[in-house]
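Okay, structure first, notes after.
One protein chain omitted, others in place.
Chains here go by letter, A and B, matching the order in which they are written, and residues are numbered from 1 within each.
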Amino acid sequence: MNAREAGDAAQRSSTREIVLARLRSAREAGNPATPVVVTREFATRGRLAPGTAEVLDRLDETLTDYKATVHRVGSEAEVARAVLKVLVDAAAAAVVVPPGLPGAWLDGFDGKVRRDGPPLSVVDLDTTDAVVTAAAVAIADTGTFVLAAAAPDQGRRAITLVPDHHVCVIRAADVVCSVPEAVARLDPSSPLTFVSGPSATSDIELDRVEGVHGPRRLDVVLVGP
Amino acid sequence: MTTDLGMPTVASDPHGHLRGTESFPEAAHRALADTQLRRNLGHATRTIRAKRAAVVGEVDDWEELRRAGETIKADTMARLPELLVQLEEQVTARGGVVHWARDAEEANRIVVDLVRGTGADEVVKVKSMATQETGLNEALEAAGVAAFETDLAELIVQLSHDRPSHFLVPAIHRNRAEIREIFLREMPDVDPSLTDEPRRLAMAARAHLRRKFLTARVGISGVNFAVAESGTLSVVESEGNGRMCLTLPDTLITVMGVEKVVPTWRDLEVFLQLLPRSSTGERMNPYTSTWTGVTPGDGPQTFHLVLLDNGRSNVLASPDGRQALHCIRCSACLNVCPVYERTGGHAYGSIYPGPIGAVLSPQLTGISGPDDVNASLPYASSLCGACFDACPVRIDIPHLLVQQRAAAIDAHTRPTAQDATMRAMALAMTTPARFRLAERALGLGRVLAGRKQRITALPWPMSGWTNARDLPAPPPETFRQWWSRTHGEDA
């Protein structure tokens, strides 16, 4: 540590002490006479049981409502055919996949498959048409799926961000009804991305329009009953 | 492109943009005369109110969620210093560097030094109220660093050298035709055949910023929620510009007001339900990112978190007033406020407009005296109470407005004419004999009203009333006279 860095560090720590001292005395001055009791009387479980046909139907509805295209398949064996149809329809020539994506999901795809390991450059990602991933959990009430960067079949954040088309495969076992059920299943120690529909904005007259900086096209392959 | 913001900077104020230059009625006067502005605001707030009502109506346990949000925030404030220390420990343990800033000026200096340290001469920014508050963009510009706002509405504001007028949609005061004009005028390489279709406008923003995102070395963000127990930060957004800024640069600098901390990860189960439905009227916003310190191989490998006080400790010291720190910046109170709908956000001077701004800004800055423009903010409300009903964390804004009015009166360094009138009236109202006398004096108003028994013009300050409304003549018989006459009791 040179002299300037040492000086900066000393300055940082003294500011820290000043702010904390202010906050401590303010907290004492403003604290209510009776301690706060946190009430959590809201529903921690959703109306529909995880993984059921009903919860998948609701997820289908809410995803579709926010302009994702949903493809229902009965079993994992049918994923490849659904993914292939989506990629062919979109005329995707190259796709990126996270390092741990089941290889079988791209069976039959004769375009270029770029596996993100070792990591692809941003330029590579920008010239890739689509990305195919799994998801950690999906929320039927809100039409949301969550990508966990630590999961090998979801991968680091950039791969689902730069390509303009995201194909996400969601397994029935990972579908819950409500936000609290999803939050309980997630580990925040690595990056998470909650995705609800393709990128959108409400900034023009507060009306939602799809398609800004994130992927403009979102297909979901929903596996289960 | 230019990065001149044309903001009316208050460079000497270490608080940043928390105070305007004129009182609310003065600023509102101009806004009310702008019929285009009123149409834009009316259309946008009407749209969002309907969307919010629909998605809130879907949630059976909405009131329970509001109470949970309210009590989690109250608990947070009661433990704020400890939670911040915990957050600092967790972020540091995960490879982040935590800085503390007493005020806006100090926060800006920290960020400018950090950016300079990277050698970058431009940064990409996610919309953040905290850095709007500190006036970071101007500070960066002064240091020769170009700051690119990437949120669509913030981009519109920046390109048009305007000021934000809403938390969520800083360009809510602009309609699609005006946005098209701004893009055509200010975006280099824009397609000259650009129409005002919102989708086309969004595409133009995408094209304009794409290269910046892919090459940016430094990203700057705010925070929606910071989880003390895990050191996890989150940004709630729509467009993906947030994801770009949080993911692609080598260095990420995040500035957060100290009140953004929540105790546990589990608390997000409440706020991720309350915020999107209250704010954009969606079941869930398109993207929410969470990250914890530095993740090897994923995203920025250098991470700085700046914790900002800037008056928040003043607010925390007030037992009732500290509720204003519970705000999650959803903007529902703005959208339902009949005053905001008519004047827009600029009339509030501070970058925090609307009902919550009217109680937050004067507490953050303090009220220096009767001429302080922030003393006029708590009066910018008819106390209709719509803000409380819409608030997802049940902030009793009407009560805080009254409380801040009291603070404004307490700051009177010399008695005003209004003070004298109020005292005289209170005296009459505590002595029944004097009250009857005053009523009889009021009866003289019948002379003023003339034969039509309608008063159409009064001197200032009551001219504010008669400029647009008549006043009936006082009745020939008061209630108590009628009572005496019909019930035979002396009243």
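The rule we apply is simple: a residue touches a chain if its C-beta (ideal position, glycine included) is under 8 Å from a C-beta of that chain, and two chains touch if they have at least 3 such contacts.
By definition in this document, contacts and distances are computed from a predicted model.
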Chain not displayed: protein name in its UniProt record ("Carbohydrate ABC transporter permease", "RNA polymerase sigma factor", "(Fe-S)-binding protein" or "tRNA-splicing ligase RtcB"): "(Fe-S)-binding protein"
Among shown chains, those touching the left-out chain: B
Identified contact with the non-displayed chain, of B:Gly117, B:Pro338 or B:Gly369: B:Pro338
Touching residues on subunit B - with respect to the absent chain: 24-25, 28-29, 32, 38, 338-339, 342-343, 378-386, 388-389, 399, 402, 404-409, 418-419, 422-423, 425-426, 428-430, 432, 435, 439, 442, 451-454, 456, 461-462, 464-465, 467-480, 482-483, 486-487, 489-491
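Note that in this section only the chains that are shown with their structure count from here on.
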Mean-CA-position distance for subunit B and subunit A (Å): 29
Subunit B contact footprint on subunit A (complex, rising order): 12, 15-16, 18-20, 22-27, 29-32, 35-44, 62, 66, 119, 122-123, 126, 139, 141-144, 149, 156-158, 161-162, 179-180, 183-184, 186, 188-215
Residues of subunit B that touch subunit A when the two form their complex: 40, 43-45, 47-48, 51, 60-61, 64-65, 67-68, 71-72, 74-75, 77-81, 84-85, 94, 99-102, 106, 150-153, 156, 168-169, 171-172, 175-176, 179, 198-199, 201-203, 205-206, 209-210, 213-214, 227, 230, 232, 238-241, 243-244, 246-248, 258, 265-266, 268-270, 272-273, 276, 280, 282-292, 295, 297-299, 307, 309, 312-319, 321-322
